[in-house]
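The structure is given below, and queries will be raised subsequently.
Note that this complex is displayed minus one protein chain, with the remaining chains in position.
== chain A ==
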Amino acid sequence: MQMDLISFEQEHDNTVSPKKVDSPNGYGEMLEDDQICKSDNLNSQPSPSLVVSFDDASSSTSDATAVAPTPSSRLSGYFNKLGIKGGIRNYKRRWFTFNDSTGKLIYYRNPGELTPLDEVDIRKATFSLHPQFKDSSFIIKISNDKPLLLETNDRSVALLWFDTLQELRKKYIMDEDLNLKGQSGGPNEFYNKDNIPSNGSIFYDTNVFVSNEKDPPVRVKSDLEPPETKPPNRLSVFGRIRSRSTYLVSGRKESNKSNGCSQCSDYESSIVNLTDDLNAVENELEASREVIKVLQLQLEATVREKESLIEICKSHSITDQMLHTLAQREKELTLTESRFRQSENKVEKLTAESQRLIKERDDAKEELNLMRELIHVKDQTVMSLTNKIYDLEKGRKDETANNERSNIRKLEQDELESLKDSVNAYQLQNKCLNKEIIALNDIRKVLEKKQQELQLKCYDWEARCCQIHSKLLSLLKELKQTMEMSENSEENDPQQLISSNQSIKTLVTRLLDENSLDIPLSWKPGNRKRSEEHTSSSADMDYDELGFSLKQSDCEIEFNDKLAVKSEALNKMKMKNEGSEPAVARQQFEWKYRWDYFIGNLGSNELQKSLELKVLLRTGVPQEYRCKIWRMLINIRIRNLKERLGTNYYQNLCTKSAECKVNPAAKQIELDLLRTLPNNKHFENIKSPGIMRLRQVLTCYSLHSPAVGYCQGMNRLAAVALLFMPEEDAFWTLVAIIENIMPPDYFTANLLGAHVDQFVLRELLNEKMPNLGAHLEKHHIELSLFSWFLTCFVDNVPSNIYLRIWDVFLYEGNKVLFRFALAFLKYHSTAILSMNDSLVINQYIRLIGYRTTDVDHLCHIAFNQLNPFRMRTVKAKRLHHTQMVTNELNKLDSIRKTLPVHENNDNSDTPNLLVLVEIRLRGESKQALVQADQVDQVADLEASQICDSQTTNFLDCKVDKISTTPAVRRIAAQNNIKLSNVKVTGRDGRILKEDLLKYLEEAKNSVPFTVIQRAMFKSMTQSLKVPHFGLSNKMTLSNLLNILPNLKERARGIKLTFMPLFMKALSLALNDFPMLNSSIDEKNEKYNTYGLIVTNIKNAQNLSILEILRRDDLTGGTITSYIIGSIGGLFGIPVISPTEVVIVAIGQIRTVPIFNEKDEIVKGYIINIFCQRITKPSIE
């Protein structure tokens, strides 16, 4: 700090240093460099006082440690200074620092710089925070000068500066006053100040001062020397300074004035300032003169003293030493005097303070007294007011009490009486109403009963009506057909007429049969009553509402803990009945209500797949809605198929089944009819209505799908369906389950699908319940739950459970089977895990269905605890196992083939693909595609394609990485669409919903290739590559037709077509042209001739196509013939099958006039034959 100050004095503090008095050049230079305003500032200050104030300022800053306690925290910092140059306002960053010694705020461009840009005397400044600008800016304003606007980022900094500057200003100003006082105190004061040794700077100053006297060796002495010469000298110095500075400034002012008018105002103001200064200086001068006078008086006194002292000296001859000591004493004296003065000042101050305080105290006391008085007065008023309030309240109370008491008594009595009256009246009314309610309730009950009865009747009648309607329709159709036939064929075909008449007769008798009334079995009149009136005869009590025997149902459970299971079930019932009866009842009610609501909403609309329906189905379908809901669920699944097959498909199948005597499945169906649901009264004996329908449904199905034929297990499915649905719908249910819900090959020859599912189940078990899986593994237990999968839980599961499963199964599909199979195991997992004998476990699992008593819990496990349960995983697992199982089954088959076959070992059971072909030809497409060899090929192809389609299906599922949304996937899954087939329009090959919908729209109008069609497409394309030529001819069939009646008679009712006849003729012809009886070996480019190995079909006319085709020795044939006539074709150009050499197309038989041998026109029967053969076969 000292260094700083020093540098200050050297460089800038031109007013302070007396050195500059003696070096006017330097001073002038400094002034030249400085700005005018600055010099104004400087000039406005009383320079002599500054010398003094300097000491005080430094000492005061050292006192004010709160503001700047350490050198580092000296008031300094950066501000942005607002400068206006040519009307442009811009802020400049400047380093501001406060000079303690001068009491000025100085600023530089940078902290390290020596030359300040400007400085501001804070004593003259006013500070204000500018409200217009940012918070952190504040203004230092000095009178008659433009304000200095400073800005900083931090408001607190600005405030700090503000405070400190204020403080400092206050101090400086105060000190200044003091100094002025001290100055006027007299010359002693001057000395005293100079001689205070505490501040080095003062010392330095004095030093300079002394050096200016040019008497360094006697510096101290000169100080102490008698001041006769000194004061005037010094005064003259001041005067000189002042006058010079004034002169300089004024001179400068004049020159500036001549420079231009723009600065006139500035100069004027500076003139004013200067005149002010002049006045001040004159005042000062006067004061100095007075001081001089005083000093002169003093001087006189001291001169006198000196004289006296000299006299004393002379008289007393005092030595220099004495003088010296005297002088010292004098010095001490002045010192003590100054101290005394100081303390006097202090005392003065203190007394003033104490007086002020005393005054304040008196004021406070007065105030206190005043306040006390005030409080007293207030208390008094409060007291009086409260008293008043109390009085008022009391008075009011008394008044009201007196008035009311008398009034109320009377009123109350009146009111009471009237109330009593009204109460009586209400009571009476209540009684009446209660009675009314009871009566109405009774009426309602009666009416409800009546309504229910009527509704039931209505249902029955409705069903009956529908049935009769359909019968009528079918009858009318049959009649129409026969009419048409008779019209067409006229008298030519009397046999056909007869047969059609017969068929009508049989139809009529069948339709008239009361039992064939096609309503669901559970609707039979007997059931309904029982379900409602539980008090009916005891015989009926043996059956539940679905006709299941209650006696037998528990016979299944042969284990010892039958009682335990029973008791558990009863306990549960008890729990339900007792503990949570209201809750259960409410749940039941809610469930019922939801269904009622759903059915009500549905109205006569078609059922749509929805989440609501799914959730609802999982809660189970109420018995009364099962018929309706199941029918609709089935309809969703096979709507398309049904449309394709036509409305009368089932009726046609029925008539066909009546005609067809050779149904390979019939034997097994017959065996199983009574073994389907032996404990259900609808299926208990051969005459039960259920049995007849069951036979019909199963037979029709075996005709509908010869590939499946009949498989044990299907009888249960059909029977359960029959309980809830009419015969035809039961049939469609069977179709839906086998062809739509279950994966392919589930019921076919070797139950491939069912086999695969056993493995899948096992794997799923290991995933979902690893400990149970391990447990079963440990005990070598193979889960073979075929019966559950093949009968959809109808086997070995109580009916109430499997009906619940069916509710969901029909909607959600075959995944449900896994869910429930696993749920059963999970339900009993603890029990199974506690068993350690394979035998016991096997036994337990075998009857696990009957041990399960809580259906809701089972469903909960199936649908909640087993999640996540993805169809994708099931499909993947199926794919994984299919190949393996196929291989194993093939191996087994091959082993079995090597076993000796015993005679009469009829393969009637296994469906023959040829049967399939034949039936398809007859029933479905009416397209004639008959040729032994091709059929064989087709058989192979089909077999391979079935395999292929499976694998591709599975592959499709697995490889299905086509990018699309889950919603689209769902739709695709619902509609069985391979996403890979859908035309993509989305970005990055993404399938959009629109794409799928478009595809669906197209699919509606398109029918996919059947297996045969696909095979044909392939082979025919191939064969068009073969070079061939065609030959067409006409043949008369008169002779053949002549012998036809005879043949038909011999056929004894078997439908005889022309086809076998042609076949026979053709094969006979081949006897003459053996070369045509050959095939091409493409690889070796040669013909394989079969020479005379021509089949001679015995009794061809007696064999159906089927039978002809089934002759093993016909395989490996060489000629294909198309009967295009059966579809009304006259000409056809057939396409050669690969490896064959000839193909023949046979057209329709036409009746035309022809010439006979005698050139007479007679009625002739002509067919067109078109023959294609390979060009240039090397026929000899």
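Everything that follows uses one rule, which is that contacts are C-beta pairs under 8 Å (C-beta built on N, C-alpha and C of every residue); 3 or more make two chains touch, one makes a residue touch a chain; residues count from 1.
Definition applied: contacts and distances are computed from a predicted model.
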Field: Which of "ER membrane protein complex subunit 3", "Eukaryotic translation initiation factor 2 beta", "small monomeric GTPase" or "Protein DPCD" matches, in UniProt, the chain that is not displayed
entry: "small monomeric GTPase"
- prompt: Of A:117, A:674 or A:1154, which residue touches the hidden chain?
  reply: A:674
- request: Write down which of A:91, A:127 or A:786 is the residue touching the left-out chain.
  value: A:786
- request: Could you tell which one of A:619, A:715, A:799 or A:853 touches the chain left off the display?
  value: A:715
- line: Touch with the missing chain holds, among A:114, A:615 or A:892, for A:892
- prompt: Which residue among A:114, A:443 or A:839 touches the omitted chain?
  reply: A:839
- request: Over the whole complex, note the residues of chain A touching the chain we left out.
  value: 555, 558, 668, 671-672, 674-678, 684, 711-713, 715-716, 747-751, 755, 758-759, 762, 780, 782, 784-787, 790-791, 795, 836-840, 842-843, 845-846, 885, 888-889, 891-892, 895-896, 899-906, 909-910
